[in-house]
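Quick one: structure below, then a few questions.
One chain of protein is taken out of this complex; the other chains stay put.
After this line comes chain A, so read on.
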Amino acid sequence: MAERREYYQNEDDEVEEDEEDSGGDYKISGRDSLVFLVDASKEMFIKGEDGEPSNFDMTMQCVRSVYTSKIISSDKDLVALVFYGTEQSKNPRNSFKHVYVYHDLDSPGSQCILDIDKLLGEKGAQFAEKTMGSGETSLGDALWCCSNLYSDIKLRLSHKRLMIFTCRDEHHGGDGAKDRQARTKAADLKETGVVIDLMHLTKPGGFDVSLFFCDIVSPPEDESELGLQIEPCRKLEDLQKRVRAKELKKRSQSRLTFSLGEGVNLAVGVYVLARTATKPSAVKLHRDTNEPVRTKTRYFHAHNGGILLPNDMKRAQVYGKKQIVMEKDEVDEIKKFDDPGLVLMGFKPMDRLKLHHHIRPALFIYPEEEQISGSSCMFTALLLNCSEKNLFALCRYIPRRNTPPRFVALVPQREELDQSQTQATPPGFHVIFLPFADDIRTVDAHVGPTASDEQVDKMKEIVHKLRFKYKSDAFENPVLQQHYRNLEALALNMLEPEPIEDLTMPKVQMMDARLGPLAQEFKDLVYPPDYNPEGKPAAKPESGGGAAEKKAKVEMSEEELKNHVAKCTLGKLTVPVLKDACKQFGIRTTGTKKQELIDALTILQNLCLIN
């Protein structure tokens, strides 16, 4: 976190700042929580046609995927799994019948995954039947029980969500009192800030939301959202998508003013839609107890040993042989150009946004009506106009206090829905970072002969054969996946981790099969018969020549050394050669600087002469 970093500032503070930059939403706002409330009635266990999994099985797979993704992406979030309509009961005070709390609200760990695995598939259904069974249903009791789960949590919860998974649009068989109780309890929950979602599953004859559930679930975020009309989920994929869309609370990285000039300001929230997921950093543990240990860093005076407080230290850099000293505050002040915010410079046609002007992953902005009312309207007008005219807005962007400015392109994106009426792209502007002059390097282009039409056409055939539809979420990060599989294996005492499928590897066999003779035909067109593209590039003298030279020089004779010393030509030798020579003559060198090595050798030689 930022505050701790203050103490490590002498390292590469730039890099760390970046982490913070992309890390973003770690504000002190408490933890997110999610309760899965799953119907365990007989209907849920009916298998679909053609051996499709039952609704219950589908739900469990979905829950499992949320659990694992929580473990990876937000391990502080709390998750609970509660069944209702069960025969058996299990809840904290056992005050509710037919409600089975499978997992209490807690951050999910390895054991939870194992528990859920028990409920998967055919065996899972049997296991569920044995442990919980199906019985009477009272959604009211179930909701009440859930509200107790929330209230038993000592931690501050920032976002509370409850998802009901069921395939029954009517729960209490016409028992009005039970219906009423469920409504009241749902209302109570909603009043305490819990958002209730319905993940309704297929039911023969169609799921009628208006029968009962329309009064249970939370109203959609805005009135135009067609929340309840959506079709029930038929496929696991749909269900997962829908759950995932709801499960993550979107949180802005920061809220900023977007100034068009002359006091025309709107408020926007800045969001991170894509950010490189990295392996979490390791935690230090005490060897004996596996207890986590904290690190404390302090500075002390080298001579008197006194602890140095921040005020006792200054910052320095050396340039032109001079040390230049500044206060910590001054170092910060240098980075300050203006207050945080977005300032509009003007507009440019989209074709002025160069593909290769890329230095960082993009951000996303969306209006913040709660900060400045009217922002949304103004924002929408800008969005519509820019996208109509195919323009982007150029802005100066200062994300935080004491941060130097960057220029960004705001690229408009209008909302798009996919076939299932779920939002595929949200409305707003993407924030694309633009490079300064310093960020563009001078590359000496290699100029060579170009291909003939025939050669190009052959390549076109190859390209054609290997076409596919790119989707941004098609590739998993094999490094992360492997890491978590390893952890999983260790945590769950597995013999070895589950193998991962590395999607980043080319499917060579399939590609070869698709290409058939094309690859050879292309090679015949562009390469002469004796050409081997896989051979080491000829122009690599450093590796080949360097190694040979090294070998030759290792055996530097005493005579040679004498000569070098006499003629003062030791300086012409390279550091590795000198080092080898030192080793050869048994001189222990402390330094690695060239001059130190030369000095050592010279001294040795002079000693020899005396002897």
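As a convention for this text, a residue touches a chain if its C-beta (ideal position, glycine included) is under 8 Å from a C-beta of that chain, and two chains touch if they have at least 3 such contacts; residues count from 1.
Operating definition for what follows: contacts and distances are computed from a predicted model.
The complex appears with one chain absent; UniProt names that chain "X-ray repair cross-complementing protein 5" among the candidates "X-ray repair cross-complementing protein 5", "Electron transfer flavoprotein subunit beta", "UDENN FLCN/SMCR8-type domain-containing protein" or "AP-3 complex subunit sigma isoform X2".
When the whole complex is considered, the residue among A:I46, A:A187 or A:A274 that touches the unshown chain is A:A274. Among A:E122, A:E415, A:E498 or A:E560, only A:E415 touches the chain left out of the display. Residue in contact with the omitted chain (choice from A:G51, A:P204 or A:G263): A:G263.
Within the complete assembly, A:P108 is the residue of A:P108, A:G135 or A:G341 that touches the hidden chain.
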